[in-house]
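A short write-up of the structure that comes next.
Note that one protein chain is taken out, while the other chains of the complex remain in position.
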Amino acid sequence: MKLVFIQTGGTIDKDYPQKTKGWAFEFGEPATTRILEKLNPSFEYEIITAFQKDSLEITDEDRLNLAQLINSRSEQKFIITHGTDTMIETAKCLTEHIKDKLIVITGAMLPERFYNSDAPIQLGAAIAATSLLKTGVFIAMHGIVKSSATIKRNLDTGLYY
Amino acid sequence: MKLVFIQTGGTIDKDYPQKTKGWAFEFGEPATTRILEKLNPSFEYEIITAFQKDSLEITDEDRLNLAQLINSRSEQKFIITHGTDTMIETAKCLTEHIKDKLIVITGAMLPERFYNSDAPIQLGAAIAATSLLKTGVFIAMHGIVKSSATIKRNLDTGLYY
Amino acid sequence: MKLVFIQTGGTIDKDYPQKTKGWAFEFGEPATTRILEKLNPSFEYEIITAFQKDSLEITDEDRLNLAQLINSRSEQKFIITHGTDTMIETAKCLTEHIKDKLIVITGAMLPERFYNSDAPIQLGAAIAATSLLKTGVFIAMHGIVKSSATIKRNLDTGLYY
Partner (left out) sequence: MKLVFIQTGGTIDKDYPQKTKGWAFEFGEPATTRILEKLNPSFEYEIITAFQKDSLEITDEDRLNLAQLINSRSEQKFIITHGTDTMIETAKCLTEHIKDKLIVITGAMLPERFYNSDAPIQLGAAIAATSLLKTGVFIAMHGIVKSSATIKRNLDTGLYY
């Protein structure tokens, strides 16, 4: 069974392209690629890009396009890497528009490029969730895995619980 | 609910103490401590040490002591960091001797101290498994989570599947 | 003899403060602190902050203030961490206004927070330069150490030579 990773942007994929006369944090290649190289996983996978956006800039149309992208695929299990600010909104939209597939949304508080990033831990959690679950839309963040209906976020600390 | 992490040694915790006139890779503080600092997790936890051994050196007595340690605790959920060579043996022993608790065994192919280590991903997977499972003994390695009865290892590649 | 490190901002010190509802790359604590912890150096040092700016935003006044700061100190040797775009301008200004002290300017193409950063290598080079030189203003970048009068930059590649 093949696992499909979908990049949508967010902190996890922020990179720092080298430029002269100016600098910028921009979205780079999916961090998922680098993390899976370290894991050497026991499953087949494909990494695709839906879009590259800060999650506050994701629109309803983006979310519908994402649902359509997932529905158009023959695979059963998907991990979406996503900005941390609107994961619940995306999870709710996908719950409405996708049936009989498993989707786990994750992301990171620090870019994967940072040596103190949480990205490998969060992605590891999302992967384990796809190993144990069958269908539904879930968020895997900060060590917990919950459905869009039950997960909450502390807006002061940024922690999902 | 508090999650208990138990160090038993293994590659994940290999460190390189600074010495003059000689060098050594020895077991250091639990890598779990450093990984959880990066995650900033949404759960309470405690990290304890059962022993610090290469997994080929773990004896039947060590495994019984480990089961006893877990049975003596009031908590429900445990993650054991463990050398990769005898995870299945330990999982089978704990399955026999522990009832009504959840135990997830994980480890790493490269020490957590290495920048290219798989340790944060593997531990993230084990943590997610404790978020989704209730009781039983499981191994979380290489992106899959399976019970001691169903998991296998490819001895050529070292991959659990 | 005490070596004084002066933070002025630049890519080397870009960090990613955790926030909800928005994200930002901002200047953080001097990367020098974290690099020197790894080195465990054989010299005494102090780390101070002059200002925290992208080097394209450094003004003539900032440069004069920096010269004044250095002239006001009793120490002989200084390393300035600096954005990579105007190192030569700063070096020329300091050459004019400081006599009988040694100043080595360095920086990085990627923030020290990135695991693939050049920062530790560049700072190591600047430190060695202070071990070998007595007075003057130098730039240590990309593996070469030259005075402000002789160093050049390839504006296509960003490389100093």
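Order of writing sets the labels: A, B and C. Residues in every chain begin at 1.
Just so we're on the same page, contacts are C-beta pairs under 8 Å (C-beta built on N, C-alpha and C of every residue); 3 or more make two chains touch, one makes a residue touch a chain.
All of these numbers come straight from a predicted model, not from anything done at the bench.
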Visible chains that the absent chain touches, using the contact criterion stated earlier: B, C
Touch list for subunit B against the chain that is not drawn: 11, 14, 16, 18-23, 25, 54, 56, 84-85, 109-111, 113-116, 153, 155-156, 158
Subunit C residues touching the omitted chain (full complex): 35, 38-43, 109, 115-118, 120-129, 131-133, 140-146, 159-161
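Throughout what follows, only the chains that are shown with their structure count from here on.
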Overall pattern in which the protein chains touch one another (line/ring/star/complete/other): line
Homomeric contact subunit A-subunit C: same or different residue positions, threshold half: same
Innermost chain by mean C-alpha position: A
Where subunit B touches two or more other chains at once, by residue number: 115
